[in-house]
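The complex is shown incomplete by one protein chain, all other protein chains being positioned as in the whole.
Right after this comes chain A.
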Amino acid sequence: MLNLLLEPLGYEFMRNAIAIGILVGILCPVVGSYLIVQRMALLGDVIAHCVLPGLSLSFFFGVDILIGAFGSGILGALLIAWIRSQTRVKVDAAMALTFSTFFALGVTLITVLKNKLDLDSFLFGDILGVAPHDIQRTFVIAALILLMIKLFYKELLFYTFDKTGAQAIGLPINTLYFGFMAAITLTIIASMQAVGVLLVISLLVGPALTAYLLVKELHQMMIVGAIVGAIASIVGVYLSYYRNLPSGPAIVLVSSSLFLLALLFSPSQGILTRSTQTESTTRLMNRFKFLRRND
């Protein structure tokens, strides 16, 4: 058994894959928790698609992809906010139009600019091709975002729970919103290589949702979500190694399986455990009625 776990670690690509998997497995659920509690889970998917034009332009001009992807992702998020504020268009429609337009623009740019961007690895991730400098970059991004969340936790808690109330006490809600968008975009960029833009949404919401079913506070949701995310990444990479599965989808499927377990067996909200409680309550009530009849 131990050999099964240790053998893959003999390869550098596996060590790198597990390292970056743990990093994004921790980072994504922490940021994703905010998406869930604000009912904005799909925004993660939208931004993930919106980074493509920036990525393509970065390749063409030879600048760091972080800059292009970040600018493009933020631009997409701001565009949605702008459409919402200026028109009667609802957020879901604004999101659908924006992300498909950005994605189409990105694919067009790749063709027109004759980029050597590997669309497949961008879409589905290539965690086994991770280089040490990718890990360093992901580590810096994760450390920065986690530090910011720690520093501004109480303000973000207020803002995400009661936006109007937060504005009423004078919190800079536009700055908080922009910071939040920046954190999502950076998280997506950091996770692109692990699971790809099509599946990053699953790592953003899956482990955090699993935690949501198990705990009662936001910070607990983040901690439990991070543990679940890290476990999903590690198990997914091992499955990918031993079963020759695509790594990104393997991670996502493990994450979704853990959610399914919580959905069924969560002590407070599990479908099976909840019905058991109801049955035991019914049994108790029947017993009570029985005793009263016999009194």
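Keep this in mind: contacts are C-beta pairs under 8 Å (C-beta built on N, C-alpha and C of every residue); 3 or more make two chains touch, one makes a residue touch a chain; residues count from 1.
Methods note: contacts and distances are computed from a predicted model.
According to its UniProt record, the chain left out of view corresponds to "ATP-binding cassette domain-containing protein" among "ATP-binding cassette domain-containing protein", "Glutaconate CoA-transferase subunit B", "Na(+)-translocating NADH-quinone reductase subunit A" or "Diguanylate cyclase". Contact with the undisplayed chain is limited, among A:13, A:158 or A:265, to A:158.
From the options A:180, A:212, A:238 or A:259, the residue with contact to the chain not on display is A:212.
In the complete assembly, the contact with the undisplayed chain comes from A:170, out of A:10, A:62 or A:170. Contact between chain A and the unshown chain involves residues 37, 39, 88, 151-152, 154-155, 157-158, 160-162, 164-171, 212, 215-218, 220-221.
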